[in-house]
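Removed: one protein chain of the complex. Kept in place: all other protein chains.
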Amino acid sequence: METELRIGVFVCHCGINIAGVLDIEDLCEYAGTLPNVVTVQPNLFTCAETGTSGIKNAVKEHDLNRVVVAACTPRTHEPIFRASCQEAGINPYFFEMVNIREHCSWVHRHDREAAQGKARDLIRMAVARAMFLEPIETFKSKVEPRALVIGAGIAGMSSALALAGEGFDVTLLEKKAEMGGLLRDLHKVAPSEVGAGELVEQKVAAIKQEGRIQCFTSATLEEVSGYVGNYSATFSSNGNTHTHKVGAIIVATGGAPLKPMGLYNYDGKRVITQSELETKLKSGKLDAKSIVMIQCVGARIPERNYCSRICCMVAIKNSLHIKEIAKDAKVFVLYRDIQAYGVENEALFLKAKEAGVRFIRYNLESPPVVGDGNVEIYHPAMGKEVPLPAELVVLSTPIVAHDDAESVSRILKVPVNEYRFFLEAHAKLSPLDFATNGIYLCGNAHYPATVREAISQALGAASRASIILSHDAIERVGTVARVDQELCSSCFACVKVCPYQVPHMDEGGKAMIEPMQCQGCGICVAECPAEAIQFGYVSDAQIMAACEALCA
Amino acid sequence: MSRDVLVIGGGIAGIQASLDLAEQGFTVYLVERLPSIGGKMAQLDKTFPTNDCSICIMGPKLFEVERHPNTQLLTYTDVEAVKGGAGNFTVTVRKKARYVDEAKCTACGLCAEKCPVSVPDVFNMNMDTRSAIYKYFPQGIPSVYTIDDSVCRIFKGKKCNICAKICEAKAVNYEQKDAVFDLNVGAIIVATGFDVFDPSDIKPYGYGTIPDVITAMEFERLLNASGPTGGHLERLSSLNTKAEIEQLEKQIKHAKAGLKRAEKNGQNSDKVDEVKKRLAEMNESLDGLKAKEASLAELRDIAFVQCVGSRDLRYNAHCCSYGCMHSVKEAVVATEHESELKSTIFFTDMRAYGKEFHEYCLRGGSEYGIHFVRGRVAEIAQGDGGRPVVWCEDMDTRKVEQHPFDLVVLATACVPSQGSASLATMLGFNLDESGFVKTDPNKPVDTSVQGIFVCGCAQGPMDIPSSVSLASAAASMAVQTVKALG
Amino acid sequence: MNNFEPLIAVFSCHYCSYAAADLAGSSRIQYPPNIRVIKIPCTGRVSVNHILKALECGADGVYVAGCLEGTCHFISGNFKAKQRVQYAKNLLSEINMEPERVQMYFMSAAEGAKFANVAKEMTETIRELGPSPLGQNKSE
Partner (left out) sequence: MSIQDLIERTKVSFCQDCGVCTGSCPVSRVLPGFSPQQMVGKFVLSADLGLEDEALSDRDMWSCLTCALCLQRCPSKVEYLEFVRAVREEAFRTGNKATFAHDGVIETIVNMQRGGLHQNKTAWAREAGQIAESGEYYLFVGCLPYFDVLFRDMGISSLGSASHMLKMLNKLGIEPVVSDEERCCGHDLLWSGNVDVFKELAAFNIEMIKRCGSKKVIFGCPEGYVAFKAYYPLYFGELDFEVVHFYDLVGEQIKDGALKLSRVEEQTVTYHDPCRLGRMAGIYEAPRELIAGMPGMTLVEMERNRENAVCCGVSCWANCSSYSKQIQMDRLKEAEATGADALITACPKCKIHFTCALSSSDMKMEVKDLTEVMAASALEH
């Protein structure tokens, strides 16, 4: 640093919280002996108005360019003091905080002498660290106020409409020739009893009316580059190639029910899937008087060990529809665990029971056997195998990921799980976000979802994307890693270690870290053997200075 | 007309909705009736299926929503009246007096330390105590203390100003009054969450009479490092015994002092003998209690009872959605506390329908040795030494069995939050047959009133990711509303 | 040896262990005053050299305290830290210093008591081991 370092140290009494254990006067005196410290001031409460204005005045009066506050935890108070620095005209990151309350006075009440020594050490380490602080600037990146939504099923269409409703342009891609996805072939959706086709048509009509949405059918995503706010997506549609600049991307690529080839004598005629049953129901071509449905066909088995969430409700919905057409039809649902979670589903389950649909549980160890005109099942109350009449057998198969999930995953550099469902940033608190900023997900692409859930997630993903799109530019504090390409030895260490797959090799074969994507963890900084990665926020020099100041 | 949004309820759903809105540049008022935001999620120890520490992942969100320049946090605040319609609601709120100046309080906690009042701590499910001036929970936001005027001595007309005297920030103000004011907003998001069903009504389960039958939320606090046991897994009967011992030891100390005084003053020997006799008796019962405590020290067998008050037409027809996974998680975490522990989960249907849920259950069985029994518990009797005995038909073997356990955890139903019915009346939206906010399945966050949206468990029982997704969805609808009408 | 008070450097991550230390504080859980916390955004930021440097500069022991395994705020930083701590231990063995002087701990932000216990445990361990052979650096 060319300019002379002028450090101000502010020591907080925090009433008696700190001062009751530590000798503040001594700490102040001691801090004054440390190199480059030009002023030391005690405060009763540094965070109070008098304290923060005290800092601001001191900066001016003593021409300070570094501020150290010894008080409580930076986790709650750092933002307050950083703001004071900024208001006083110095970079908010020329600030260092020492925690002598939570980490000292509160936890060493019975050993004041040692606590005093520790507080001195901590202040010394902070002052040492302060000498190496670097200014951090916020930087801006322009945002394209357009979103790319991949997939025009119920989820994708709902997302696109929500984004348009919020005032953003949307590029909507559909790989099939028509929008609508899975619902196109289905009968009615539960529990609203709206025709699935009708629901699709409503959305399609709304999309066509909405000037902000540009829909491309028979489309394939080919390449995506860029970063949050500033992606460039190339796709082909009906033989033409387009490139759109978009600020955010929503993955709504859906899923499809498993075709149960080789399972339970599946033949597509007498033994069919639930979606094939819905086609029959839709066309009114169901004449069977005895129907047996088998749940968990190809799911919750070692090869595919997940529960597909929606199949129980699909079976319940369809059995009710059968009962509506033919009250006397016998419908048996053979299940392992009925997944009728929540209010609505459980109510529908009860409704099916009321309508006379029979539910019989089976264990994986003794699965039903589909015979000629019947299904044999071990009936626990009977204590024996019982043949159930079955003119028609309906298999409930799980939703599985589309084959192209992997290529979408590769193009967007976002992960999928072992069953090729897309992997969200955090299972609990970021269910609709990818770890990569600016890319979101919803619907069956994430995991099997009911129509209600798919729409919820679609609206949610639209909201997440809108956070990006609603800004002309994204501001980002530069607490990020940067590569000094002069020093880079192209070893790929950073590429391999980054949990967010941010670092990559540029055309020149040198590592590049896009600041808009960097999360600021510093893992790559510690990994880089060439010390080519700079991390001004927590630099090596700062850490080393703190270490060197461990001992007086 | 207003483009601002009101979010009612500061649990994870309300927080997420507020953050989504704030980050899109809208001004958000987040109203929470309790002294701190955080809701039910803040009370949880871990979350399934990742075993993430709940407050650890939530903590940053609490800070974020407090600090965001576009949010205004109104904690300890009730909504009192609503007028107008979509694009232009006038909402009257009452910010209850905390008797502590939020701007001055540094949350040092000295006041709570010196406060002479001790009442059950609701956050710790009444298994611990707090003072009259208190912080709802350690990581609570805003990080300030509150005087509970229903128990504080001052408000009972007694003499006491200890907290005011000790507070160096001069934050305590007994004269503080409720503030009633209006907010003008274009849209409202209802995120009032849920309550946990009180199982005392289900007499055969013995909750309230058998000490070691507890609720899942109580168990959550027992597992938690900031809970009443500091995260040391203990039975409630053991905690109770410890409290009794402490009480008795105090009495003995007192009696001993009395004896010394009596002997010194040369009081008549009858009186001295009487005190000695009483002391001997007390020592004897102390030995008894200590033996009891020792016998309760080991915690080996825990039962988890599913569908308590759920899927039960006598109480709540609906399924709580998260109970199965919640219990598997509690069993897994308990085993992590104490590897010798054996957990048994008694269930009706194993509802592990979410991403990684089924796999989590399988792992619970294979790696943590959880014993899954298909069968709803018929009754919980009191066995030898007051140990709970679970009666149940094992639906796989079709045998009626009884098993004694050290601790029985009831997975209680998710029920509409207490104020939801009156809020529905005030805001004019409909509720469904279970008392949750009614929505159209194809418009999942729209209430029956235009401009009022719902998310999280106020809409129905759901897990955290669903609450978060729905919160973002509600934010999207609110934005669309205020952009069109506000 | 009983009067020996070890000096221990702690690399503590912002999201979990630093928060745990704060919680230990607000819960007033007392622990030995021998540790000096250096706050970092993620334990993945800590390099092998940081650990060694702390020893060189006079610490009698060093530990890295990160989030619980599988719950790192930055996904995998604490795993990386664990590897690096192991690496540092191996190096210490090579130069004939006790590898126990360097440790990795995992804790959640809700575990104030664990933070205190770890501080206690580590202080005891180092007390047993005695002053670092590099102790003379202190007076330099």
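When the chains are written out, they are named A, B and C in that same order, and each has its own residue count from 1.
Note that a contact is a pair of C-beta atoms (placed from the backbone, for glycine too) under 8 Å apart; a residue touches a chain by one contact, two chains touch by 3 or more.
Here the structure is a predicted model, which is why all the values come from computation and not from measurement.
Visitor: Just to confirm, in the complete assembly, which displayed chains does the hidden chain contact?
Guide: A, B
Visitor: Taking the full complex into account, find the residue in B:1, B:103, B:400 or B:421 that is in contact with the omitted chain.
Guide: Of all options in B:1, B:103, B:400 or B:421, contact with the hidden chain holds for B:400.
Visitor: Which of these touches the unseen chain: B:392, B:410 or B:458?
Guide: B:392
Visitor: Pick from A:358, A:413 or A:510: which residue touches the chain that isn't shown?
Guide: A:358
Visitor: Among A:325, A:364 or A:382, which residue is in touch with the absent chain?
Guide: In the full complex, the listed residue that touches the missing chain is A:382.
Visitor: What subunit A residues would touch the chain not displayed?
Guide: Contact residues on subunit A toward the absent chain are 330, 332, 350, 353-354, 356, 358-361, 379-382, 386, 388-389.
Visitor: Touching the absent chain: which residues on subunit B qualify?
Guide: Contact residues on subunit B toward the absent chain are 203-204, 307, 311-314, 348-349, 374-379, 381-382, 391-395, 398-400.
As a working rule, only the chains that are shown with their structure count from here on.
Visitor: For subunit B and subunit C, let me know how many angstrom lie between their CA-based centres, rounded off.
Guide: Chain centroid spacing, subunit B to subunit C, equals 34 Å.
Visitor: Where the centres are mean C-alpha positions, what is the separation of subunit A from subunit C, in Å?
Guide: Once rounded, the distance between the two centres reads 32 Å.
Visitor: Please set out, as single numbers or ranges, the residues of subunit B touching at least two other chains.
Guide: In subunit B, the residues touching two or more other chains are 50, 52, 57.
Visitor: Residue numbers in subunit C touching 2 or more other chains?
Guide: 19, 26, 28, 73 - these are the residues of subunit C that touch more than one other chain.
Visitor: Please give the residue numbers of subunit B that touch subunit A in the complex, ascending.
Guide: 12, 16, 20, 23-25, 47, 49-50, 52, 57-58, 61, 63, 67, 104, 106, 108, 110, 143, 167-169, 311, 317-319, 321, 349-359, 362, 395-396, 398, 432-434, 436, 440-445, 460-462, 464-466, 468-477, 479-480, 483-484
Visitor: Touching residues of subunit A toward subunit B in the complex: what are they?
Guide: Against subunit B, the touching part of subunit A is residues 13-17, 44-45, 47-48, 72, 75-76, 79, 162, 165-167, 189-192, 194, 199, 300, 305-307, 309, 337-347, 350, 361, 363, 380, 383, 417, 421, 426-432, 446-447, 451-453, 455-464, 466-467, 470-471.
Visitor: Can you check the complex and tell me which residues of subunit C touch subunit B?
Guide: 15-16, 19, 23, 26-28, 67-68, 70-71, 73, 108-114
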